[in-house]
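Accompanying notes for the structure given below.
With one protein chain withheld, the remaining protein chains of the complex are depicted in position.
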Amino acid sequence: MTSARHLPSARRTRHGAVLGVLVALAALVLSACGSGSGAGTAAAGGGGGKSTTLKWASSFFPTHWDPVVGGSGAQFRILALPYAALTKTDAKGNAVPDLAESWSYNSAGDEVTFHLRPKLTFSDGTPVNAAAVKNAIDRAKSQKNSALFGDLTSIKSVSTAGDLDVVVHLTQVDHQIPLLLGERVLQIASPKAAADPAKLDQNPVGAGPFVVTQLIPGTKVVLKKNPNYWDAKNIHIDNVQLVSAPDKSTVVSGLQTGVYNFADLAPSQAKAAKAAGLDVFVQPGFNASNISLNINKAPFNNPKVVDAVRYATNSQEFVDKLTFGYGKPTNQPFPSGYVAYDPKSANLYPYDPAKAKQLLEQAGIKPGQIKLDLVIMADDPAAEIVQSQLAAVGITVTIKIDKTWATPFFAKDLTLSLYGTTGRDSAVQTLTAHFGPNGPLNLSSPYEPDGFEAAIAKVRQTPLDAPDYPQVLQAATRAGLQSKALVFTYSSPNLFAKNKSISALPANPAHIDWTGVTIGD
Amino acid sequence: MSTDGRPVLEVADLEVHYGLRRRRRRVLHGVSLSVSRGETVGVIGETGSGKSTFARAVLGLVRASGGRILIDGEDVSRYSSRQWRALRRRGVVQYVFQDPLRSLDPDLPVEESLIEPLLVQGVGRKEAIERGRGYLARVRLDSELFGRLPGELSGGQRQRVAVARALITEPALIILDEPVSALDSANRVGILEILKELRDAGVALIFISHDLGSVAGVADRVAVLYQGEFVEVGATHAVINTPQHPYARLLVGSAPTLRSAAASRAERDALRALLHA
Amino acid sequence: MVRRVLALPTGRLAVGVLSVIALLAILGPTLAPHNPLGTSALTLTGPSWKHWLGTDYLGRDVFSRLLAGSRTSVLGSVEVALIALAVGVVPGILSVYLGRGFEWFTLRIADTLLALPFLIYAVAVTALLGNGIPQAMFTVGVLVSPLFYRVTRAATLAVARSQYVEAALISGASIGWIARRHVWGKVLPPVAVALAQTIGVGFVVVSSLSFLGIGVQPPAPTWGGLLASDLGYLSYQPWAPIVPALLIMATVWGSNLLADAIRDVSGEAGRALLNSRRARARRLNPAEPIPAGGAAR
Amino acid sequence: MTRTLPDGTVTAAVPAARPADPPALDPPAAQAAALAVRDVRIRDDVNDREIVHGVSFELRPGRAVGIVGESGSGKTLTCRAILGILPAHFAVSGGSIEIVGRDIAELTTPQWTDLRGSTISAVFQDPASYLNPSIKVGAQIAEVIGVKTGLRRRAARRRALELLTAVHLRDPELVYDQYTFELSGGMLQRILIATAIAADPQVLIADEATTALDVTVQAEILDLLADLRERRGLALVVVSHDLAVVAQVCDEVLVMREGEVVEHGSTADVLYHPRHEYTRLLIAEHEQYGLDRYLAGEQRKELDSVH
Partner (left out) sequence: MAVSTADHAVVADPGVALAAARARRGAGRVLVTLARSVAIFVPVFLVATFLTFALRSLSGLSPAHIQLGESATPDAVARIEHQWGLDRPFLAQYWTWFTNILHGQLGTSWTNGANIAELISNGLAVSLSVVVLALIIGVLFGFGLGTLAAVRRTTWIDRAITGFLTVFSVMPPFVVGIVLVTVFAVGLGWLPAAGYVPASVGTWPWFTHILLPALALSLDPMADVARQLRSGLIAAYQENYVTGAIVRGLSPRRIFLRHVLRNGVGPALSVLGWRFPTLIGGSVVTEWIFGLQGFGRFANDSAQAGDVPAVQGVLVVSIVLVVTFNLIVNIVLGRVTPASQRGV
């Protein structure tokens, strides 16, 4: 499941940004005061002068610390602190070695062997070996509350070959596995600790760059550098204090006064953060938001209505009003420029309200005749935009906020909803989640666009480094975009603010990787 | 005026208890009294002696736990609240409170309070007001006070209104609970004069007070209530001049008098010692 | 009563403020110069001739939204007050008459509701029972109802034990008669005070809930909701929260003032106050020091 | 009789002629007076009216003067003027008041504080309200003793217990630790008296001190006051609406009506030779409607014959 994060969490979008005010005032004051992290912030509690601490306020504080359970949303970025995976991605989105030194496919392409680095241990001392990896995959496939098994359908079984070699047997030819088994899906926990999943959920034990020393559920986690991490020499941060972020407004003032030095940011706060002298940057990612339609229910069982919605949707308005220039319009589950983005589909359904009205007229529907409930989990300005855009073509939408939104949504009981994905490292996974017959984000299950299945199979069979891989992938995207169940709107940015003393982060898309990052004074 | 023999009120062996079970206290014990038309009976007792309870029992506001109460020959001791309401509506018995300010609704004009008993009886408003004026005159109040609020009247005026209100149903018996204690001399005399007139007109009065002196002028008979019992009942002059019970003697001896102390300090001290023993 | 409230300067002020607010609530939606839900490309603009208070994050006219939202906002807190009134007053009166069992039971319920930290409870109930203004109003209303219960009960008790009620009783008046003639007039002023107070409380609570994202029904505007969302865009429109905040504060303040004024003029003491004010108006001697033991010269 | 006497001249006319009276207005004697009130006038600033139109009397140690009048006659205001506690908008607009020879108009606040309690003190109607409901009554007596005489806690306590005994309270130890709401009106009035005399004042003002009490208790309190006067040489000002109460305790009586003193003289004079109609009314109240009607018929006849 998992891959999608419901985009604007209630608190992020809604309230928030009070900062701005502060900032406006503060801008003046600041110029006089110099860097804000002065007097008041006795908080740091820093011991020796040399030790560096990352003070991170996150709006996506993980509810689960067992990677098998807590796989969804943006939380894996945080779980990557204590956990490492077989692979990780580089700046281009390619799989590169993490715990696995290298990997190799058999000639048929239905079996892949990962070669682990030697002499690694989890933070509880358990060795990182083939058995541990097998345990992790098995657990992800079979544990009752696993959030991951839907992502692992290509994996038939796992066997070990010696201490350090893990052989993954596949149900089909699938060259996406090295991307799949990265940080996003398969963070590996100590098998010893995982023997009691409930306990692991409160006390993470992994082989990642940091070790958890204190965890207050839902609130705060304290980590220190893991000296046994395989790449420990490139980790320059000694301590991490991660807390659940406060109201948007105070995030910036917190950063400004040094309570935090790193935080994710609502786009509306970017201006304030910049004015406060913070580094505001966008981390590349695969985010994409959509309007989910259920074609099994009226009125979307009428293709003309679906098309009308497509033409009525103005992506640019979402970008302008929600992202403050940091997002991009997209009509695909990927941002433009990403390898899976299909430029040929870029103008598939251009914004054309007149045409939308015409289509509705053709379908014999009078303006105002269609009345729909747009069910979402938390208040979200995007819903208001959808509402106004559809109203412009004569479809009346009522926004309903429902805490238990997930139940009807995933049971495919809703007619109209919104969703936003943070994307997956494997584009195939993203595509199947949205367009596949059982894709969790396909509100119209078991509907599937024609030719999509074949196009996906072809991608799986194409090695990642094959020259025609992009074309094959884009063809699959094109096939998927025929789906009447989804109208993509915009790509929201992964926006962060940091204190200038923190060096730039590696631009690995959709990940936050601390390798090589330094914190100065 | 005419005393036709049948008493207006007859109380026999009245018992009243307050509280439940272990907290049960006896407030009145075996109290008997009868009051005839045109007769004024003073009930004298100190705070807590049970004199207000006596009045409230007669009015049916407190349930007696024993004994009988006859009003106008009717045994009311077992009356239901419905029966009581019917009886009260007839206005046979009326009551005047000690504090006239609190017994008149401060937010209603005097006339409203005055004619309330008539309205309750179902008398038409116009007629009620007409009759009200008459009774106001009878207590020597100017009818221009009609529209005023109780807060705008003097204490004496208020008490007259209260008396008029009690009179308006032509009751056979009026119970007055300390009607003059809150008044100063001139008003006190005024009220007492009105009471005398009433008595002469044949209304039976029960005049409750802690002060024998204020009762002495109008009461034909006096009943001295002490710790829930009538310790002495008799003609006023007899009780005052030859009190028998030590408490009655103390009472007489304590009343402030102008020219002749009824008892010396030494006598009073002796009586107190006797009572507390 | 109304005339007496108006006799006080604070009463006049309160009535003035509240009338303006009430006028807004009645006429606001029709006065809005723009469609309060109509978005435009001009987002987060400053005040201009066309948009007096600028536009919001979706390019909607803030002034129109404030006007359009006034009815919902005012009705919201009035609703809170009325629910509290309905829930509190009747048991408050009955607790005096229906016997000890009922009295004990309602008293404990009132204690309980008082003991519940109502913002937390309101958050919990509205979040758990569905995110709607009606749920929020209902919860807050029920939670503040002990105020009405107590006030009514106290007033009724005072009346029930008063001699004039006893006097009416002795004249054979029925409970209904007494309630109409004596109880009603005494209970009304404190209830009016409580009502005015509750309107203020309701406003603050409902806007706090909106701030937490609870009970908001987009895109319908409310003052609390506008304030909460304005706080999210402070760097663009630092002045924007001021207007809804002022409206909220004015309403709350007006209600409190009215409550004070009613309290001041009701009953015997109120008459005395008004009389003494009239008397004092004729003389020009100001402050009276507290007689703390100085010689009176 | 001297019915024709104009009201205003009564006060001036009273003193010297009465044999029972001390020679008033005589300077050396005035110095001996514990309290001297001379033509005191009190006005209400709100409606700018004079409420009390000249009250004069003098009080020597061990003597008692009574003031009788209905409510609103100005008797309580006069007392308050003497004590320096007139309500907010009232002020002494004429005349003078001297307490043991000191003109109170010249007293500063600390001097007042010093004077009250130790030289002049007072008790009032409704004693419960004049005691702090939150402090044990004993502690309130001890407080006065501590402040006024400088006695330490234990000594003050002992003295307070003595005082409680002196005002005839049974079981003073128990009473000491009780609060006002646990005590009856009669007991509270005794306690109020005890606090008033705790610092041994020379003058005690009893303003309607027995009005709300049962008759028997009233008698006890009056007896107590008489007792204190005899034993301690306390000078008393007794204020009441009941002429009989005043007559029982006082040597000298002032009858007030609507701010005027309509009658002033020795008690016997006032009782037996009332000059003003109002005084007669007061007497009639008792003779016609009170106990006097029945009591001591012979004595009465005797009196009548005097007339």
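Labels for the chains are A, B, C and D, by order of writing; each one numbers its residues from 1.
Convention: a residue touches a chain if its C-beta (ideal position, glycine included) is under 8 Å from a C-beta of that chain, and two chains touch if they have at least 3 such contacts.
None of these values were measured; they are calculated from a predicted model.
Within the entire complex, contacts from the absent chain reach the displayed chains A, C, D. Residue-wise, the contact with the chain that is not shown comes from A:Gly254, picked out of A:Pro67, A:Pro82, A:Pro178 or A:Gly254. Within the full complex, the residue among A:Lys220, A:Lys371 or A:Lys500 touching the omitted chain is A:Lys220. Residue D:Glu143 is the one among D:Glu143, D:Glu162 or D:Glu258 that touches the chain missing from this view.
Residues touching the missing chain, restricted to subunit D, are 83, 85, 109-110, 113-118, 121-122, 124, 126, 129-135, 143-144, 147-148, 173, 177, 179-181, 192, 195-196, 198-199 (touch as defined at the top).
Residue positions on subunit C in contact with the hidden chain: 108-109, 111-112, 114-125, 127-129, 200, 204, 207-208, 211-214, 224, 227-228, 231, 241, 245, 248-249, 252-253, 256, 286-288, 290-294, in rising order. Residues touching the missing chain, restricted to subunit A, are 1-2, 10-11, 15, 18, 21-23, 25-26, 29, 33, 36, 38-43, 45, 57, 63-64, 72, 145, 147, 150, 198, 201-202, 216-220, 243-247, 249-251, 253-254, 256-260, 378, 403-404, 406-407, 410-411, 440 (touch as defined at the top).
The working rule: only the chains that are shown with their structure count from here on.
The chain occupying the central position, as judged from C-alpha centroids, is C. Remark: subunit A and subunit B have CA centroids separated by 89 Å (rounded to whole angstrom). Rounded to whole angstrom units, the spacing between the C-alpha centres of subunit A and subunit C is 46. Mean C-alpha positions place subunit A and subunit D at a centre distance of 91 Å. For subunit B, the set of residues touching two or more other chains is empty. For subunit D, the set of residues that touch two or more other chains is empty.
Those residues of subunit B that touch subunit D in the shared complex are 46-47, 155, 184-189, 192, 210-214, 216-218, 236-237, 240-241, 250-262, 265, 268-269, 272.
Of all the residues in subunit D, the ones that touch subunit B in their complex are 70-71, 184-185, 214-220, 222-223, 226, 241-245, 247-248, 271-272, 281-296, 299-300, 303.
Every residue of subunit A that touches subunit C in the complex is listed here, in rising order: 10-11, 13-25, 248-249, 266, 268-269, 271-272, 275, 317, 320-321, 378-381, 383-385, 387-388, 391, 399, 401-403.
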